[in-house]
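Please see the structure below; I have some questions.
Shown here: the complex without one of its protein chains, the others still in place.
This part shows chain A:
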Amino acid sequence: MSFINYASREINCKIVYYGPGLCGKTTNLQFVYQKTAPEAKGKMISLATETERTLFFDFLPLALGEIRGFKTRFHLYTVPGQVFYDASRKLILKGVDGVVFVADSQEERMDANIESVENLRINLAEQGYDLDKIPYVVQYNKRDLPNVVSVEELRRELNPTNVPDFEACATTGEGVFETLKAIAKQILFDLKKGK
């Protein structure tokens, strides 16, 4: 849950990037990190293995600016995508305000995407969240690769509830900020409703 501090006039929100292994969650954060002005970002932390696979999480704090006199901070986290790190994924979802599901558009990763969305729903439910009720956006990543599934099909399989979705290529940054902006917007509007 977001943390509202009237004393220091700050609002902190937590966004989690979820998705199957090697879908580009860390790459999303790295691009955001590269393109954000130094004064608006903190250090990016990656708890990864020697082969740069995420072991526990990546963390990127962003201070985007003020809304109505309140400093608005977003803490971006990724989960480890590999199936056997499920215990760690559950922990990172604690206190989440919004989720970005990063799908790998390649044909051969379709099953992994579907499995990961189901896993997200189950793990959220364990924490008392309903995926259909929290801020949620979907990103179809790796659109630049040759063997990709059509967006229509991805949408049918991974986004049946029709939440905002975006095509992306996280390595070049296409779609990365659009995705982040969309989830931030949903979170702030949810806050407005006083959820």
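We adopt the following convention: contacts are C-beta pairs under 8 Å (C-beta built on N, C-alpha and C of every residue); 3 or more make two chains touch, one makes a residue touch a chain; residues count from 1.
Note that contacts and distances are computed from a predicted model.
J.: I want to check something: the complex is missing a chain, and I'd like its UniProt protein name from "Succinate dehydrogenase/fumarate reductase iron-sulfur subunit", "ABC-type quaternary amine transporter", "Dynein regulation protein LC7" or "Putative transmembrane protein YxlG".
T.: Checked against "Succinate dehydrogenase/fumarate reductase iron-sulfur subunit", "ABC-type quaternary amine transporter", "Dynein regulation protein LC7" or "Putative transmembrane protein YxlG": the hidden chain maps to "Dynein regulation protein LC7".
J.: Suppose we count only contacts with the excluded chain; which residues of chain A make the list?
T.: Counting over the whole complex, chain A touches the hidden chain at residues 1-8, 11-12, 14, 42-43, 45, 47, 56-57, 59, 61, 64-65, 67-70, 72, 75, 87-88, 90-92, 94-95, 127-129, 177, 180-181, 184-185, 188-189, 191-192, 194.
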